[in-house]
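These notes concern the structure reproduced below.
Every protein chain but one is kept in place in this view of the complex.
After this line comes chain A, so read on.
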Amino acid sequence: MMLRNICRYQRQFGQVIWPFSFPQGQHVPSLSTHLQKAKYASGTTERKKFYENVSIAQGGLFEINLDKRKLKTPGGKLFTVPNEALAIAVATEWDAQKDTLKFYTMHLTTLCNTALDNPTQRTKEQMISAALKFLETDTICYRVEEPPGLVELQRNEWDPVMNWIEQRYNVVIGSSSNIMGPQIPEETKETFQQHLNSYNLWSMTGLEYVITQLKSLVLSFGLIDRHLSVEQAVVLSRLEEEYQIQRWGNVEWVHDYDMYELQARTAAGAMFVHLSSESTAVKRKILHD
C-alpha cells in the first residue's frame, strides 16, 4: 500500500498521459515540434501565461483561442472538441491559470490532447481488451483475509457495488482472497465487451483513464453509470488507505494530496466520458458571444 502511494506521488511528474511523459532534455529534431515543446515545456520548467483572454470559436467543431492564437495539441494539430460544453470546460482550465501555466492541473485539456494526438496509436479494440483484462485484477475483486476490520470494511463497502454491477449487467464477477484473483467467466467478458463497443473513441479514452486512476473497472462503471459520485468512487478505490488513515492518522502532504489528485483526475475523466458521448445535437447552437 505504501508502495502504491509512493508510485502515485512519483507519477505526478512522470504522468502516463501524453505529453508530460517526455523525459528531461529530450532532443527534439524538427522545427514544427519546436513550437510544441515551447508551448507545453518539459516536466519541470514552467511556462509563463502568455495570453489574456480565452475564448471559444466554432467551425463545425469547437476550438479554443488564446488571445488571437488558436490552441494546438502537443502534436501540432488544431485543438478541436466535438461539443460546446467540453470546449467551455477546457477554456475555463486555461482561463484559470495565473502567472505560470500549471499543466498538471489541466486534466481535461490533457485528455483532449491524448484523444486528438493518440501518440501510441491505440485502437478502440485495444483499449477495450485492455479494460477487460483489467477486470482480472480489479481492486473490488481482491479481498484481504486480515486484519478483520479491513475484511469487514471491504465486505460492507465493496459488496454492494459488486451486487449492483452484477445485477445491472446481468453478469457474474465474484471476488477472491487468494493471489490468483477471481475467475471471470467468458460470458461476463462478452457482455462487457458489447457494452464497451458502444463507446466512441473519445469516450473510451476517458474511460480507460478513469479505470487506470481508480484501479477498478467495476468502480469506473459505477461512476460512469452515475451510480456513484466521484467522491464515493475515490473512497472505495482507496479503501485500504482510508482504513490505515483511520487507524494511524492522516498525513496531509501524502494522503490528502493523493486524494485530491485522484479526485481531480477521476472527475475530469468522468466528465470527459459523459461529454464525449453526448449526441451531436449540441451543434445546433450558434454561438452568440
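Convention: a contact is a pair of C-beta atoms (placed from the backbone, for glycine too) under 8 Å apart; a residue touches a chain by one contact, two chains touch by 3 or more; residues count from 1.
As a convention for this text, contacts and distances are computed from a predicted model.
Going by its UniProt record, the hidden chain of the complex is named "Protein FMC1 homolog" among "Vacuolar cation/proton exchanger", "WD repeat-containing protein WRAP73", "Cytochrome c oxidase subunit 4" or "Protein FMC1 homolog". Summary of contacts with the chain left out: across A:66, A:91 or A:116, the touching residue is A:91. For chain A, the residues in touch with the chain missing from this view are 44, 55-56, 84-85, 88-89, 91-92, 95-96, 102, 104-105, 107-108, 226, 229-231, 252-253, 256-257, 260-261, 263-264, 267-268, 270-271, 274, 289.
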